[in-house]
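The complex is shown incomplete by one protein chain, all other protein chains being positioned as in the whole.
By written order: A, B and C. Residues from 1 in each chain.
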Amino acid sequence: MSSPMLSMSWPEGNRMREITFSKAVNEALAEEMRQDETVIILGEDVAEAGTPFKILSGLVEEFGTDRVIDTPISEPGFTGIGVGAAMTGMRPVVDLMFGDFIFLIMDQLCNQAAKAHYMSGGKLNVPMVLRTNMGATRRSAAQHSQSLHAIVAHIPGLKIAMPSSAYEAKGLLKTAIRDDNPVVIFEDKLMYQDSAEVPEEEYAIPFGQACVKREGTDITLIGTSSMVQVCEKAADMLQEKGINAEVIDPRTIVPLDEKTLVESAKKTGRVIVVDEGHQSFGVTSEIASRINEKAFYYLDAPTTRIGAMDVPIPFSPVLEDITVPTPEGVFEQAMKLVSGELIDAA
Amino acid sequence: MSSPMLSMSWPEGNRMREITFSKAVNEALAEEMRQDETVIILGEDVAEAGTPFKILSGLVEEFGTDRVIDTPISEPGFTGIGVGAAMTGMRPVVDLMFGDFIFLIMDQLCNQAAKAHYMSGGKLNVPMVLRTNMGATRRSAAQHSQSLHAIVAHIPGLKIAMPSSAYEAKGLLKTAIRDDNPVVIFEDKLMYQDSAEVPEEEYAIPFGQACVKREGTDITLIGTSSMVQVCEKAADMLQEKGINAEVIDPRTIVPLDEKTLVESAKKTGRVIVVDEGHQSFGVTSEIASRINEKAFYYLDAPTTRIGAMDVPIPFSPVLEDITVPTPEGVFEQAMKLVSGELIDAA
Amino acid sequence: MSKTKKAELNAEDALRMFRQMLRIRTFENNANQLYLSAKMPGLTHMYSGEEAVAVGICDALLPTDKITSTHRGHGHCVAKGAEFKAMFCELLGREEGYCRGKGGSMHIADQSNGNLGANAIVGGSLGIATGAALTAKLKKTSDVAVCFFGDGATAQGLMYEVMNMAALWNLPVIYACENNGYSEYTKTEEIAAGSITARAEAFGIEAHQVDGQDVIAVNALAKSLVERARNGEGPFFVELMTYRYHGHHVGDINREYYRAKTEEEDWKKNRDPIIRLRSWLVENGHATEEALDEINAAVTEDAENAVAYALNAPYPAASEVDMHVFTDVEHVLA
Partner (left out) sequence: MSKTKKAELNAEDALRMFRQMLRIRTFENNANQLYLSAKMPGLTHMYSGEEAVAVGICDALLPTDKITSTHRGHGHCVAKGAEFKAMFCELLGREEGYCRGKGGSMHIADQSNGNLGANAIVGGSLGIATGAALTAKLKKTSDVAVCFFGDGATAQGLMYEVMNMAALWNLPVIYACENNGYSEYTKTEEIAAGSITARAEAFGIEAHQVDGQDVIAVNALAKSLVERARNGEGPFFVELMTYRYHGHHVGDINREYYRAKTEEEDWKKNRDPIIRLRSWLVENGHATEEALDEINAAVTEDAENAVAYALNAPYPAASEVDMHVFTDVEHVLA
């Protein structure tokens, strides 16, 4: 798809350092804004406050209020303004404070931004990035905890990135900003303070290239966003039982690197797909379906899915914690698949 | 789930007559409005104009402008008003002129209506029906042709009905109106003038009960809405080749009658799921995944999916017609599955 | 404060409102403590400083009248008649909370008193309140609906959509805009062009601006508008000039970059709604300082007991997680 800036592994001789996810996002924005003065940020409390998550701190000081623009609480309005600015030569990064508010901007995102290039027969471009977040267990209840990437992934014309660590957060955001198409990037807000190794040098991560986080032979665990860590922890637990799990991060769900996923499925014969969106009619269904279609005769067990429970997200911690996928849940499911226990069920 | 009024087959001695889908919707509304004065209709041009599709003709004359209420072009506003009216004792049927406008009301539908019962710990109810439509090939281009049921099916708290003929249109809408939960009903606008047999007597169709439209042994074709007809036509073509297809209409995708679908899959060993929403991250993925999970060891071939192409819907008839599933496409896919041709692919 | 209006208020009503304002302040102080001592899950938005708004308006309502509330919803909840125990239980995610612990601070509501919910979507309940007013009109119940929302919510297009319909259909709804000068970390003048009341007036809606720190003025206005709305003269719009004492939420501690401490001190010292009503009660001989202190002590004790109770109250059972998704399905994932 879009021309990769760098391959999946970092270039030789790159100095690395640990930075937080939040800092990685900040760096990506600052670097792109330095290189391209058409890059602007639009959103609520993005300037002096640097967002409630303090991710954008320092940007308004460097780039001024003409480029880091505080808006009123008008999500449909400022998204629409972003679309129009993008059509006429800017590269707006629209900041949506909570992923749950995507419901407010669906028309501007899905009827306008996603379709303008097609409806104009290729004449209009909308190089806009919508940066937003996802993730439960912050005790923020049903309207501030959703992971709604599946619903936008369903709409042709949008690219969807889901970084799983600081490294991906920076590299995918830089690619998103340079992309001439509307891109939605979902950051797990629970990961903002997590650190990871990130190169000192500039890099970008191409869209549509999954990353094999850990190689394995017995079962494939596919995880998006923070579910990559959940899968890695489950893989550790499986290792202790002598089961060798492969962990894959698709990194972008549109475009989806079907090839890497299918090849892994063919190799291991067993797959679990883990995603923090609601399970039904979600991302896990799509990935599982593609694997079943393309690797069916190699599979020893049905591809199974673990998403968030199909319930609104409850406030009470005792309830909220059981709605999201956990390493234990993935481990148990993997054990069932490997032991053939699911044969009875199916 | 909700208490069935009638079983799937019509009661003995019922007189039947042919009426259009549009008339069936009109009758459902009129009957329910006569029985329950809390039922009201809210939407654009629903009163004197009877909607642009003329579906509601006659209702304002019978029930007056207090119950058939013309609104300004304020989809989020009148949906929100519907939610509030539903919470306080009315049963509003909110009329959304085109399914594509659902993007405008996602917050009111998915953050408010869908979650109010849960967030209030069961104290608030939202007995609202959102009646809208779906379906391409009317030469209405990308913003008036979408089939967006998958995105709302992803949100817990909403029930989703997809009538496949006049009979279901009436029976499901009556159940929807009596349901104490928010229900979204998607009518294929291409079917409004199609006729079918509908009982003279009152009936309602329970949610969560699939209808086996045609029994068969060799392959299962699952179709939603007008895709039921597409599947039936494909089944006719298959019959000529000596292949005996079972055709199933889930009728509601939330709740989904998984049992009937899985049992059929176990019986035939081959399944195609057909739906007019975009294929990726859509309804076909969910249904295929559930079948693969629950019937895996009975399947002779991967469950495959046929959705609308993953492109915005083009205006030009020569392009538009190839974006939607056709009987020929389903037939060809079925032949591949039956002949084992897909083994190479997978 | 207008002398005439105040004179009209009888001691009983004033004392009731005094107590309700104190209850809100006390609730919030306890909630803040629960946060600071890490006993409360998540964050919460304090209503302290804005008590006269909720109390002045809700005191003019009947229990059957409806309100909708916001992310800053504890004050409306108390003012509309809720009890501390079920409120603290909700805040702490316990089963005995008004929402069985499923809603938390941002969805807290005593539904049986006509509170249709706090709402975590800014402006999200404007349609709901207007819909409740539509019900009142169609069912001829003579209920009134009040929609509380902040100055920030005036930037949401939904407000204009529903005001238009409310005006066209003469609905018994009162839009109560709590203008506390800020939305999150931004001053109102930076996010609101023109005049907020003029926006309502442009739809043909009668609009008022009132000192939101003067409970007597708020209540007098509310009483007259509620009465008129009941008689079919609605809708109305009220902009209430007020102030939040705490940060945007309990975690917003270092806030001098957007708001001066002196400004906060000025509002707290010179315009506090509780202090002002207290003086008025004493000056007019409606109550002694001692009597008011006793009310305070009773409220404090009530709150402390409720907190203690809630801290020990049981969490919902895990099996609750898939209940209440639908009205007619016991466990949706069973």
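Going forward, a residue touches a chain if its C-beta (ideal position, glycine included) is under 8 Å from a C-beta of that chain, and two chains touch if they have at least 3 such contacts.
On a predicted model such as this, the values are computed, not experimentally measured, just so you know.
Interchain touches from the omitted chain, evaluated on the whole complex, reach A, B, C.
Of the options A:E18, A:D36, A:D180 or A:E328, the residue whose C-beta touches the omitted chain is A:D180. The residue touching the chain not shown here, chosen from A:G50, A:G99, A:P156 or A:P302, is A:P156. When the whole complex is considered, the residue among C:G204, C:G232 or C:P314 that touches the unshown chain is C:G204.
Considering the whole complex, the residue from A:T20, A:T71, A:N133 or A:T224 that touches the absent chain is A:T71. Residues of chain B in contact with the chain left out of this view: 44-45, 48-49, 52, 70-74, 76-77, 100-101, 104, 138-144, 309-312, 314-319, 322-323.
Where chain C meets the missing chain, the touching residues are 155-161, 163-164, 167-168, 190-195, 198-199, 201-205. Contacts to the hidden chain, counted on chain A, fall at residues 1-3, 38, 40, 66-67, 69, 71-72, 74, 76-90, 92, 107-108, 111-112, 116-125, 156-157, 159, 179-181, 255.
Simple rule for what comes next: only the chains that are shown with their structure count from here on.
Farthest from chain B, judged by the mean position of CA atoms in each chain, is C. Computed centre separation for the pair chain A/chain B is 30 angstrom, with centres defined by C-alpha atoms.
Separating the centre of chain A from that of chain C, both taken as means of CA atoms, is a distance of 37 Å. Residues of chain B in contact with two or more other chains: 107, 111, 118-119, 156-157. Taken residue by residue, chain C touches two or more other chains at 99-103, 107, 119, 121, 124, 157, 325, 332, whereas all remaining positions touch fewer.
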